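Of the protein chains in this complex, one is absent; all others appear in place.
Which chain is which? They are A and B, in the order written, and residues in each are numbered from 1.
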Amino acid sequence: MSARVDTARDLRIQSRWSPYVTTARYIGLFALVCLFLIPVYVLLVTAFKDPSQVSPRQMWNLPETLSFDTFRIVWPKLENGLQNSLLMAIPASIISSMLGAANGFVLSKWRFPGADFVFPLILFGMFIPYQSILIPLRQVLSEAGLTNLTGLALVHIIYGIPITTLIFRSYFTSISDELIDASQVDGAGMLRTFAFVALPIALPAFAVSIIWQFTQAWNDFLFGIVVVTRATDWPVTVALNNAAGSQVVPYHEAMAAAVLASIPTLLVYILMGRFFMRGLMAGALKG
Amino acid sequence: MYRLRRWGPAILLIAPSLVLIGVFVYGFLGWNLTVSLSDWQGLRPSYDYVGFENYARLADDGRFTNSVGNIIVFTLVFVGGALFVGFFLAYLLERRIRGDGFFRAIFLFPMAISLIAVAIIWRWLMNNATGGQQTGLNRLFSAIGLDFLANDWFKADQPFAVMAVAIAAGWALSGYIMALFLAGMRGVSDDLREAARVDGASEWRVFWHVVTPMLLAVLMSAVVILVHISFKTFDLIFAMDSESRLIETPAIYMWFTTFDAFNFNRGAAIATLLMVGVSAVIVPYIWYSMRAERRK
Partner (left out) sequence: MEPVGIRLANVTKRFKGDVLAVDDVTLDIKPGEFMVLVGPSGCGKSTMLRVIAGLEEVSGGRVYIGDDDVTTQLPQHRDVAMVFQSYALYPRMSVRRNMGFGLRMRRTPKDERNKRVGEVAEILGLESLLDRRPGALSGGQRQRVAMGRAIVRQPKVFLMDEPLSNLDAKLRVTMRAQLSLLHQRLGVTTVYVTHDQVEAMTLGQRVAVLNNGVLQQCDTPTNLFRKPVNLFVAAFIGSPSMNFVHARVANGTLTFADVTVPLPDGFALAGEDRQVVLGIRPTGFSVATGNDLPTFKAVPDVVEDLGDERYIHFDVDAPRVDTEATRAAVDAKSMEDVLLLPEDQARFTVRLPVNTPVTAGQPVTLAVSPDQLYFFDPDTGANLS
């Protein structure tokens, strides 16, 4: 008589169908991933193709040789825009995050009478269609002489206040009220509690807020074309649209330009995806 | 006196933001409304009151009604498509299978790139050249024997043109909806599912009878967010084919009539209408969210 040794697999609790369902799931997912990534395939394949191999009919063919030539061609068109976007998006995301931190703290932990009324008013600013403020914005910025990169940064700071406030308020709500009580009893008023107790704890929220705002500011187009009047001040999205806008531009240049313009935010997304996700969820008021 | 000492610093800290939002959101909204009720056309501002004349003229404006038709179709296809695909993806990823972080990252990546880039890719994928110049998806279809699928995409007759753009938008946003549904599904406590399993429900039944009802709230959120994004969509359509009436929406029309033709009053009127449309879904949503939060 031989004894059969049960392996861990045999001891699993699952229905008869389970293995098939799981396989079907994986197949379904892989199929969807392939379909989903078709645009990415075209993008990468085209951008890295040697320009001589590029033609409408050959769009789906893999490159015979890897080439960075197309990138070299479009780089000059985007160089200025990339620089501008960097100069604008980094300070804008940091400053609007600082404002958001202060607001979020006050609205969640130091609720003055009327705080629960003020918060929805601020929040609403995140959802308005920007068309409805473009005309006054243009007027004010023109008169203030801010139809340039500085003006664009200011615009992103101001219209970023609602979402950064939301992110920090959600975050601070989740920390215990007793911490704030302890700080007061220990002798700290609001400002010192904010500086010494709240801010040190809020580092994760800063990561979420800065990353999210950076992405928003970088990817914005509408404010870019409305606020900025001189071509030298254009952010990268505007430069991209001009470089790749019409049907006249060969499509491989358009694709390469799109890749170049997207690299910074994609890098942030790949490296700090978890924080990006939290910013995404915050915007759905699912903080 | 106590009140002032206690709340004073807090109000001061939040005051700058309040002022900025007050001016740049609410002040500007009011200003825009004023412009929409004025006769301002051309480069020099003019604020003579003309009542609702601009709005009345919009009703007769064929270009405007065309754009409204487009945005309605766009919203329906975009929202429906993103919800369907997003939900399906969430369903597939709901059980903790290996690599679900990888899959989620893939479907979410379009949220990290600008809609201009998205438009550029899809503009070429949806190219409608024929014969030797055939390219993009049409070419792929021919190559694999699905010729009948080839069409004019965003250059087709209305309303199909705008549907094509909605496909591109859906591609970009499905991942977001997937993430929303996943968060909702994961939020259904394991206790509930286990109780159902012990009571004899199959996995499919567990999903349908226990998990899905809890998703109604998520569905509402998703619809509201998608509709408001749909009304605001500008970058995608502008970069895809800015001059085409086939896909022009009120947001695009507003841009052209204001900054191209300098009809500021008409532009402001369109913008106000957009604002009203978005508010209709957003205001109840915010109010409901605040109430739900207070109940917790």
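Rule of thumb we're sticking to: contacts are C-beta pairs under 8 Å (C-beta built on N, C-alpha and C of every residue); 3 or more make two chains touch, one makes a residue touch a chain.
Please read all numbers here as calculations on a predicted model, not as lab measurements.
Visitor: Quick one: which of A:L35, A:A144, A:L179 or A:A231 touches the chain that's been left out?
Guide: A:L179
Visitor: Footprint of the hidden chain on subunit A, which residues?
Guide: Subunit A touches the chain not shown through residues 176, 178-179, 181-189, 192, 196-197, 200-201.
Everything below uses one rule, namely that only the chains that are shown with their structure count from here on.
Visitor: CA centre of subunit A versus CA centre of subunit B: separation in Å?
Guide: Comparing mean C-alpha positions, subunit B is 16 Å from subunit A.
Visitor: Considering the complex alone, what residue numbers of subunit B touch subunit A?
Guide: 7, 9-11, 13-14, 16-18, 20-21, 24-29, 31-32, 35, 45, 89, 92-93, 95, 97, 103, 105-109, 111-117, 120-125, 127, 129, 132-136, 139-140, 143, 171, 176, 179-180, 183, 202-203, 221-222, 225, 228, 231-232, 234-235, 238-239, 242, 251, 254-255, 258-259, 264, 267-268, 270-272, 274-275, 278, 282-283, 285-287, 289-290, 294
Visitor: Which of the residues in subunit A come into contact with subunit B in the complex?
Guide: Residues 15, 18, 21-22, 25-26, 28-29, 32-33, 36-39, 42-43, 56-57, 59-60, 99, 102-103, 105-107, 110, 112-113, 116, 118-125, 127-139, 158-159, 161-162, 165, 189-191, 194, 215, 218-222, 226, 237, 240-241, 244-245, 251, 254-255, 257-258, 261-262, 265-266, 268-270, 273, 276-277, 280-281, 283-286 of subunit A touch subunit B in their complex.
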